[in-house]
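Only a single protein chain was left out; the remaining protein chains are all shown in position.
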Amino acid sequence: MAVEVKEFLPITQRHEDLGLSDELVLQMYYHLLLSRRLDERCWILQRQGRVPFHISGIAHEGIGVGAAYALRRGFDIVHPYYRDLALSIALGMRPIEFMLALFGKKGDPHSAARQLPSHFSLRHLNIISGSSPVATQVPQAAGIALAEVLKQKLRPFLEAAGFPVSQEMRVVLTTTGEGSTSEGDFHEALNWAGIYRLPLVVLVHNNQYAISVPVWKQMAVPRVADRAAAYGVHGIVCDGSNVLEVYRVVREAVDRARAGEGTTLVEAVTYRWTPHSSDDDDRTYRTREEVERGKRHDPLPRFRDYLYRRSLLTQRLEEELEEQVQAEVDEAQRLAEEMPYPDPEEALASVFATEDRSGWWGQS
Amino acid sequence: MAVEVKEFLPITQRHEDLGLSDELVLQMYYHLLLSRRLDERCWILQRQGRVPFHISGIAHEGIGVGAAYALRRGFDIVHPYYRDLALSIALGMRPIEFMLALFGKKGDPHSAARQLPSHFSLRHLNIISGSSPVATQVPQAAGIALAEVLKQKLRPFLEAAGFPVSQEMRVVLTTTGEGSTSEGDFHEALNWAGIYRLPLVVLVHNNQYAISVPVWKQMAVPRVADRAAAYGVHGIVCDGSNVLEVYRVVREAVDRARAGEGTTLVEAVTYRWTPHSSDDDDRTYRTREEVERGKRHDPLPRFRDYLYRRSLLTQRLEEELEEQVQAEVDEAQRLAEEMPYPDPEEALASVFATEDRSGWWGQS
Amino acid sequence: MPEKTLIEAIREAIDEEMARDPRVFVVGEDVGPRGGVFRATMGLWQKYGEWRVIDSPLAELSIVAIGIGAALNGFRPICEIQFADFIHPAFNQIVNEAARFFYRSGGVYNVPMVIRSPYGGGISGGLYHSQSVEAFFAHVPGLKVVIPSNPYDAKGLLKAAIRDPNPVLFFEPKKGYRLIKGEVPDGDYIVPIGPAKVTREGSDLTVFAYGMMHYYVLQAAEMVAKEGIDVEVVDLRTLAPVDKATILSSIKKTGKALIVYEDNLTLGYGAEVAAILAEEGFEYLDGPVMRLGGPDVPGVPFSPPMQDFFMPNPQKIAEAIRRLARY
Partner (left out) sequence: MPEKTLIEAIREAIDEEMARDPRVFVVGEDVGPRGGVFRATMGLWQKYGEWRVIDSPLAELSIVAIGIGAALNGFRPICEIQFADFIHPAFNQIVNEAARFFYRSGGVYNVPMVIRSPYGGGISGGLYHSQSVEAFFAHVPGLKVVIPSNPYDAKGLLKAAIRDPNPVLFFEPKKGYRLIKGEVPDGDYIVPIGPAKVTREGSDLTVFAYGMMHYYVLQAAEMVAKEGIDVEVVDLRTLAPVDKATILSSIKKTGKALIVYEDNLTLGYGAEVAAILAEEGFEYLDGPVMRLGGPDVPGVPFSPPMQDFFMPNPQKIAEAIRRLARY
């Protein structure tokens, strides 16, 4: 039984109806493109044996970019997962910041070269460190969001003690794969989210597979978003390869969250065309025909077509952007390759914190 | 915010319409009564300091007795929780078997006096040993039920190897409290149940509280049964103090399960009028008025009224049954008190099995 | 100084820290109006309100995960796990997450939180209300593990734990909640996390213990003192990171060691103390390093004679001391 792949149609939304300027949609395109080219380069580096491992966000970029633009970037808080290269790029991660992690080099800002690459963590972008055990971030994100509620409830006491509280709540966005919704963590998180109407968006990338396990072996409901019904939270599905639709749906979820109307479970549908990771060989569990059909889930050409149709992109601009992106990726690779490894003894650092750096997301 | 308690009405079902004979409903009444009197005695013994601990099934008897009669007793498999005194009684547990556990005496058939009382485990009645960590039995019950599916699928291989397989599947009934549905275990179990259409009934005793935590702090959905929607299983609510309604609903669930139509999440609503256990003091978290209102959830008078109205019970018969039950409880207490404690060194026994006793629920 | 019970000292620490720092809050099952099943948070919901004393759903994994998240967002959560036996559903969030957050983020995200939980046997709790779980967590770098043996330390250590920028597991000997009394100052003081303490000076041998067993060890030391055995007692207090210096300086003095704990013997915390002694204290050893722990069975049985059989007590400890002293 193969995974079902739907036919995908041209984008019919109009960005101005969503409140997005021409400039912003071009920026979105640039972020899509940069993520894609960076990702492709990582595959090459891995296949060349220059880096040990890559886990890809290809075909997930529409979700990441759409979601990032729906947030108040630099204010809202994000607890992502390993497919979120594009989300991180659209939030402001520079290619070199990714490449340092990919190579495990000194200065990797995510984990000081301790974690596998794609474990995004950037303090200045409000991106919280994630681990590999799936779904663990979801109840943690609920905790981050609960703290936002507490800040509002306890404002006078906190401010009197020197802890400023922003006028509005920060919204917390967390992401995970459809397979990971089977974990108990997901359930417990959504349960809290419903009870406390948390300012939280749980964005599930449904790419049809958890490594080799298709979604129909993973759950008996037709849609991941159906799970919202068990928790009294909002549930909605969107086409993950339509960046404007993702933007719209996540934006509504974010606005609802900020307004105190609680959590939304957003399912963004796509298809994973790469193997799960560079360690995987997907020929054992799905046909090449299915994968070819799945490649129709590609946010890039759909968005490009839209921009052409709307006369925002020209061939010349497209080429310029390609060149710019390639140059950025080249430069990032070069810098990362030149960078030395950390000293061996750095393995011993930062087991325990000696002072509090957890910080306080306050006024702004 | 107090817990809402509904007005309860006389039983309007007719037992013959449910396929229950006069004899059977009188037996049901006897089991209700026996459970209640046994339970009341346990409270007295605990208050007298003769036993250290009691956790009560009072006001839960309608659920237990209704469910037990809906099963093919001795064939189907039950993985209960600590409120299931009445379920166990209706499945065939003798009062002495409970009392030995209550006193922690030699010969306790549930745990050889190792576990707290009300941790029911009786091999000859297909009652599986439960633990104290809540909800752990639910995914285990899913595993027991999956094995029933496997038996049917693998019948020729199993029978060829000398493992007989019954013609029909055994249905697995597991129970838990509404609070316990917040645990990840519950989620993962229901997810399996949906995917594999397991012959499983998950019967949730919704007594409005998890110790002191009211159901509205436990979940944001109005009904526990709403959670079924997340898993593609059937969900249904019934009045737990109406033994005939519980019978009907669980019976339908059992029939569905046996027919291969999958799992049902049954929510049986009641109200816990006792403190959580003999260690609890519920005056800190709910008013006496609320508890008085809650006592309307009493399966016993409602069923007694029904039997009177149907001329199945007379005052004389009622008195006879009371006497019989009191005598049984007295006798059980006497025997348990006389029984010695286990030897201290028995603490060392049965850490590892040296032969397989897990057995095979086969033909029958 | 006023005399208080262990549970009163714990409550006082929480109360004072909540008054001192509005970022401190409590989350757990039944911690609200009920005040906790052991009454550790009694009166705090009434005093600080429902947003600082939060009755959680019945779900330990998320009690801890919510704590992690709130800590990352600036708060100082105190998560209560109702019994140590029920900490296992949260194991992944503690061991893979809380413990590794600071390290995995290269020292960027620290997780200042406390996980409090009552542990230990001898209270007719059976297999699932009697467990000791400290060894699991003392094995995990990135976690601090603290077990007080008396009210004074309990208050001071819990305050230190709440102010610590790292995840601290704080296990409380529940049998001692009302049994163990001692002088506890009103108001603020700290007992630092880290140092063990010599609680009885002696010269013949050292007994290492913590929590409830430390209480019994002091009684056993008195018993054997009458027989002329002069016992030194070390209260380990902080199990992780371990205070090797105090352990080694005591063995240097006495040359003989007994470690007492109520957890299962094999790979219980005493194994690490014994291993430290066997490696770094080897030159000082005048006899075998003895351990007295619970037997290797899957739980403390409910029935009184079997429970007594399982639990170490002053008599059994005295017997072990005599055996070691004779060596």
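For reference, chains read A, B and C in written order, and residue numbers begin at 1 within each chain.
Throughout what follows, a contact is a pair of C-beta atoms (placed from the backbone, for glycine too) under 8 Å apart; a residue touches a chain by one contact, two chains touch by 3 or more.
Keep in mind that this is a model prediction, so the values were computed, not measured.
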Contacts of the hidden chain among displayed chains
A, B, C
From B:Asp108, B:Glu178, B:Asp226 or B:Glu290, residue that would touch the chain that is not displayed
B:Asp108
Options C:Ala240, C:Val260 or C:Ala318, residue touching the unrepresented chain
C:Ala240
Considering the complete complex, of B:Ser88, B:Ser118, B:Thr136 or B:Thr181, the missing chain is touched by B:Thr136
Can you list where subunit C touches the absent chain?
85, 88-89, 91-92, 95-96, 99-100, 102-104, 127-128, 135-136, 138-142, 240-242, 264, 266-272, 274-275, 277-280, 282-283, 285, 287-291, 296-299
By the contact criterion defined above, which parts of subunit A meet the unshown chain? Give residue numbers in ascending order.
52-53, 104-105, 108, 111, 113-117, 119, 131-134, 179-180, 182-185, 210-213, 217-219, 279-280, 284-285, 341-348, 351
Need a quick check: the contact residues on subunit B for the chain that isn't drawn.
77, 108-115, 119, 121, 123, 128-129, 131, 133, 136, 139-150, 153-154, 157-158, 160-161, 163, 184-185, 188-189, 191-192, 195, 349-362
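In this text, only the chains that are shown with their structure count from here on.
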Which chain is most remote from subunit B in terms of Cα centres?
A
Taking each chain's centre as the mean of its CA atoms, subunit A sits from subunit C at a distance in Å of 40
Hey, how far is the Cα centre of subunit A from the one of subunit B, in Å?
45
Distance between subunit B and subunit C based on Cα centroids, please, to the nearest Å.
37
Could you check subunit C for residues that touch two or more other chains and list them?
57, 59, 61, 89
Give the residues of subunit B touching no fewer than two other chains, as numbers and ranges.
182-185, 217-219
